[in-house]
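These notes are about the structure you will find just below.
Omission of a single protein chain aside, the complex is shown with its protein chains in their original locations.
Chain lettering (A, B and C) follows the sequence in which the chains are written, and residue indices restart at 1 in each chain.
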Amino acid sequence: MAIIVDRDTRLVVAGLTGSEGRFHGLRNRAYGTNLVAGVTPGKGGQDVEGVPVFDTVAEAVSEAGANTSMIFVPARFAPDAIYEAVDAGIQTVICITEHIPAHEMLRVYTYVRPKGVTLIGPNCPGVLSPGKANVGIIPAEVFQAGSIGLVSRSGTLTYQIGNELAQRGLGNSSIVGIGGDPIVGSSFIDILEKFEGDPETEYVVLVGEIGGDEEEKAAQYVADHLSKPVFSYIAGFSAPPGKTMGHAGAIISGSSGTAAAKKDALEAVGIKVGTTPTEVAELVVAAAA
Amino acid sequence: MAIIVDRDTRLVVAGLTGSEGRFHGLRNRAYGTNLVAGVTPGKGGQDVEGVPVFDTVAEAVSEAGANTSMIFVPARFAPDAIYEAVDAGIQTVICITEHIPAHEMLRVYTYVRPKGVTLIGPNCPGVLSPGKANVGIIPAEVFQAGSIGLVSRSGTLTYQIGNELAQRGLGNSSIVGIGGDPIVGSSFIDILEKFEGDPETEYVVLVGEIGGDEEEKAAQYVADHLSKPVFSYIAGFSAPPGKTMGHAGAIISGSSGTAAAKKDALEAVGIKVGTTPTEVAELVVAAAA
Amino acid sequence: MDLLEYQGKELFKRFGIPVSEGRVATTPAEARKAAEEIGGAVVVKAQVLTGGRGKAGGVKLADDPADAEQKANDILGLDINGHIVRTLWIESASDIAKEYYLSITFDRGAKKPLFMFTTQGGMEIEEVAAKDPDALVRLHVDALEGYQPWIARRLVYGAGVEDPGEQKQIADIIGKLYRCFVESDAMLTEINPLIVTPDGTVKALDSKFTVDDSALYRHEDVAALRDTSAADPLEALAREKGVTYVKLDGSVGILGNGAGLSMSTVDVVVTAGGKPANFCDLGGGGNAQGVVDALEVITRDAQVKSIFFNIFGGITRCDEVARGVLEAVERMRIELPIVVRLDGTNADEGRRILAEAAPPNLHVEPTMLDAAKRAVELAA
Partner (left out) sequence: MDLLEYQGKELFKRFGIPVSEGRVATTPAEARKAAEEIGGAVVVKAQVLTGGRGKAGGVKLADDPADAEQKANDILGLDINGHIVRTLWIESASDIAKEYYLSITFDRGAKKPLFMFTTQGGMEIEEVAAKDPDALVRLHVDALEGYQPWIARRLVYGAGVEDPGEQKQIADIIGKLYRCFVESDAMLTEINPLIVTPDGTVKALDSKFTVDDSALYRHEDVAALRDTSAADPLEALAREKGVTYVKLDGSVGILGNGAGLSMSTVDVVVTAGGKPANFCDLGGGGNAQGVVDALEVITRDAQVKSIFFNIFGGITRCDEVARGVLEAVERMRIELPIVVRLDGTNADEGRRILAEAAPPNLHVEPTMLDAAKRAVELAA
């Protein structure tokens, strides 16, 4: 199984004819992802190394059977591309694009959410299910297939932890980067729910960071709903208050949003928390190996 | 049981302090409906013959336990009143108000629909479950309690048919006027589904009229989903093409929307259709008596 | 409320949808002056709320102002499907390379606005739908998502428009038409034909536009456009009085409360062997004055031989109606036979009021069917 992307994924890339879309789209195909179409208005009828390009997502669905869309178009066009995908019946949308205005994503989210579509991102590295499919920009070569589900707000930090696990001989069922924007399509909780339902996932690693209270909410959700052991790492123990640390919401304001508070909340429900990527990897090894 | 309104209904009336809201609200209470509150901004703390008035629906819910809202405010304020009720957690909204702009109702409908709220109307006579509760302007005295579910686009026509049934000794489980506006919260199909699930309803009478294709769709739904016998009456057999007959959508354009076409569609799935109110009542009597 | 072609185009223009330059004219002299101002060849177009203008001779090309005056003279006063031409639209003549079709309607079943677009324009859309359904692209819009650019792409690419210049212009018009549809509270906006000129310019050559009556209060400028001059005089009077009235061709005047019951009353009169003279709906909240107004409209129709008053009170109270009937009979000295049937809210009281006054031409019947039969007899 794995979650979100797997061997049943039939991928259409919005922006396949752009330089980044082409590079990563073809890289995903080279990994084994079933890349069935690209969409670029006005370029319908062309192809990108054999992948047919359509003018609309509706055609990619009806002609090529696409069921998953990766959005790789510039921020100004990305909300439209998400609406187009969802209204064409695409069930999984993974939006890599960064710098989409928050108010636009808010409307997109509010529209998409009740439809039961899985929206990952924006401003995220995508989803990798090792050995099955890779949709996004995650460097698949550093991950191995295995039983650990990994979910993170941060891209490169996810690679770091996957890498630490791989060096210790452990692999992943799926790696999900949910993105660091104010409004993302899927929260930690959404992904935890999917991992709980995935038979291939035996352990879950949740990689959080300072700011907001998503980690605290996730802790409560784990306590209430997860039967699988969860481990966590939080970035930003040394972050100063009042400074935005890269991600729009990564900021400690007053006493809330600190890494220490998040660690406490997670530990209070029995989740082991590492303070460095290496430490969390070792905690998982101790439990799983 | 009955549908939509019954002994569990705890009614709040938006516009209870207005003359029409007061008249019909108190009339509903006199019938036995549990009228728990009124809402009029700025009149919180007053009462209407012992019924407490609140400034907001939220208070009517938290203070008086309201679960059903009847909207009796002028058209310009009605969409806001519907949003307010739904966002305050009201599960059944019955909107009597007429002349609400269609585009506004379209947005209201699109917002409310995915929430699973039952919205009846606007521009409708309401819902009566004889012997249990009456919410709206239906003259309850002409109906008896019984096993026939009645659903109609038209108010007075519904009374006429209920009256014809009563004169023949037959009663109703619930009478639902869905309203004649371009956008109404509940369609024939929505109500048919509820009648199918209601143990007290043994027969259903569907009262349609010229224009649109809601009766045709209802016919298909009956064929696919209803186990209970359905009878129908269609108004407008003598209506001329191209003239709007009172309701916004009651118009025959070209060959579509005629009463004859609707009769054919209904009869094609085994629904008996009367061509006058008296005839449909007699058809029901023949089956039920 | 339906708008005339030029009124719809005025709204199109307001939202940036390209239309030809034109002027309104109500006399041949005005038509000449309009043609002079516009310059070059013009088209003289009858402004009537009915289809088939072209076939009826209501649309003519004029080469110069003198010709425009002549053509205006020919067209003014024409009867097109019962609509007398009193207004003309004189617009710059367009060369037409292609004719497309674009519309947004209110899809009541789906409860969504519906775009329709095809490159097979210039004919009735039902004809395209029947003859070449694949050529017609239909696309719903979610009211909360609103217009998004992909919608234009689906329509334009879906219909097979290949020229990039056309694609761009049409996509732009699609977005503007949606704004126009929503912000004008339209129930229907149709451009047929949407033309492409030989030099590749896209514009709206005609307009069909219906505005939601319930929203007219916030479009005063549109409400002021209502053209009552061309309508049936009785229907115009009814509108003035706020009475819902449709003229039919028989002898039994009909007045019901509520659209459904009124329609049903028409049917029952037909079933009883009679011919209804009209459909008239007193509406939901009918009071005494409403009754008087409605009777005033109905009795103006010389064909009416009897009147059937069919009331089932809900929000309407039968005692109010009874008082209105008596008042009208007295004030207007109505001598036509009036058959009254009252049921529902305060019906006993209403019947009592009528029985006490008992004017000689008033007949109270217990059921709708009995009353219909009586009204038919009395009209015979």
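Going forward, contacts are C-beta pairs under 8 Å (C-beta built on N, C-alpha and C of every residue); 3 or more make two chains touch, one makes a residue touch a chain.
All values reported here derive from a predicted model rather than from experimental measurement.
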item	value
Selected residue (touches chain absent from view) among A:Q46, A:S147 or A:T278	A:T278
Selected from A:I100, A:I148 or A:L206 as touching the chain missing from the view	A:I100
Touching residue (missing chain; options A:L16, A:A37, A:I120 or A:L157)	A:L157
Touching residue (missing chain; options B:L26, B:A58, B:I189 or B:L226)	B:A58
Residues of chain B in contact with the chain not shown	41-42, 44, 55-59, 77, 79-81, 83-84, 87, 111
Missing-chain contacts mapped onto chain A	20, 24, 75-76, 98-104, 106-107, 109-111, 113, 125, 137-139, 142, 152-160, 163, 180, 182-183, 207, 209-210, 212-214, 217, 233, 235-240, 243-250, 254, 275-278
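Throughout what follows, only the chains that are shown with their structure count from here on.
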item	value
Maximum centroid distance from chain A, chain identifier (CA atoms)	C
Identifier of the chain whose CA centre is least distant from the whole-structure CA centre	B
Euclidean distance of C-alpha centroids - chain B vs chain C, Å	27
Chain A-chain C separation of Cα centroids, rounded to whole Å	54
Chain A and chain B, separation of their C-alpha mean positions in angstrom	46
Contacts with 2+ other chains: residues of chain C	142, 144
